[in-house]
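One protein chain omitted, others in place.
By letter and in written order, the chains are A and B; residue numbering begins at 1 in each of them.
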Amino acid sequence: MSIENRLNELGITLPEAAAPVASYVPVVVTGGFAHVSGQLPFVDGVLVKGRLGDDVELVEGMDAARACGLMILAQLKNAGVLDNVERVVKLGAFVNSTPEFTAQPKVANGASDLMLEVFGDAGRHARAAVSAPSLPLGAAVEVDAIVALAS
Amino acid sequence: MSIENRLNELGITLPEAAAPVASYVPVVVTGGFAHVSGQLPFVDGVLVKGRLGDDVELVEGMDAARACGLMILAQLKNAGVLDNVERVVKLGAFVNSTPEFTAQPKVANGASDLMLEVFGDAGRHARAAVSAPSLPLGAAVEVDAIVALAS
Partner (left out) sequence: MSIENRLNELGITLPEAAAPVASYVPVVVTGGFAHVSGQLPFVDGVLVKGRLGDDVELVEGMDAARACGLMILAQLKNAGVLDNVERVVKLGAFVNSTPEFTAQPKVANGASDLMLEVFGDAGRHARAAVSAPSLPLGAAVEVDAIVALAS
């Protein structure tokens, strides 16, 4: 089954692939890998802003991370490689959080669980989840990815 | 000499490979590389918590980074690829620190020096060391890795 069919089956609609907010490209495909730029959480076209531990609740943060994951999929689709994903290799999750907030892994699960849902075993990835004192445009979460492609 | 023998020779005992604290896997092997998830510093099974520049001294931070490095080795062993390491390619070190603390490189050396000890020239890696305002579970340091494997 194609990943697009799998997304339909799950009732998941991908967002429009967001244009980069600066001088870079969303995806680079080379050497059997796709490197996906850090994606921000857009829900219905609106950026999820704020800080975990302050004005963003855990469940909102998880939803924001899932939105970043959906944008990663949208970027892979836009780059024409969504159906070539052999393995999700690595997610890097940056969580806008206060110094007291320590549940970055739970937040990042929003993106990680999406990859498992969509790709099954091929979605089982390595990950680093850390905090940042602020993120581009005030975003609550940013997630980048490395994906291995079938040749 | 196998890496396990080298560890014995150095008197280094690897910890039990920690289970991921969330929805991801510790190691992904693909395309000649192993990507290792961000590892937290467990010493005798206890997480080293706190913040450099505040309640964690430099030497404790270095020990914590070394503990992250040991966990990276434990994860590679658990994934069955420790003896296939051709080169430690990159370490990413995130140091829980105050805005005033600027010795992240010294802290990260705890992990870097371990790689040189264990792998010799093959342990000479690229690195990025930065601060984070907080880390998962309150950890003092988190280190992830990319390793090249012999085919």
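What we mean here is this: a contact is a pair of C-beta atoms (placed from the backbone, for glycine too) under 8 Å apart; a residue touches a chain by one contact, two chains touch by 3 or more.
The model shown is predicted, which means the values in this text are computed figures rather than measured ones.
*Asks:* For the full complex, which residue in B:Leu7, B:Ala129 or B:Val143 touches the chain that was left out?
*Replies:* Reading the full complex, the residue touching the unseen chain is B:Ala129.
*Asks:* For the full complex, which residue in A:Val28, A:Val59 or A:Ala150 touches the chain that was left out?
*Replies:* Residue touching the chain left out of view: A:Val28.
*Asks:* List every residue of chain B that touches the chain not included in the displayed model.
*Replies:* 31-33, 86-87, 89-91, 97-106, 108-109, 112-113, 116, 124-133, 146, 148
*Asks:* Tell me where the left-out chain touches chain A, residue by residue.
*Replies:* 20-28, 30-31, 35-38, 51, 92, 94, 132-138, 142, 144
Basically, only the chains that are shown with their structure count from here on.
*Asks:* Would you kindly give the rotation angle relating chain A to chain B, two copies of one sequence, based on a CA superposition and rounded to a multiple of 5 degrees?
*Replies:* A turn of 120 degrees brings the C-alpha atoms of chain A onto chain B.
*Asks:* Indicate the whole-number Å distance between the mean C-alpha point of chain A and the mean C-alpha point of chain B.
*Replies:* Here chain A and chain B have centroids separated by 24 Å.
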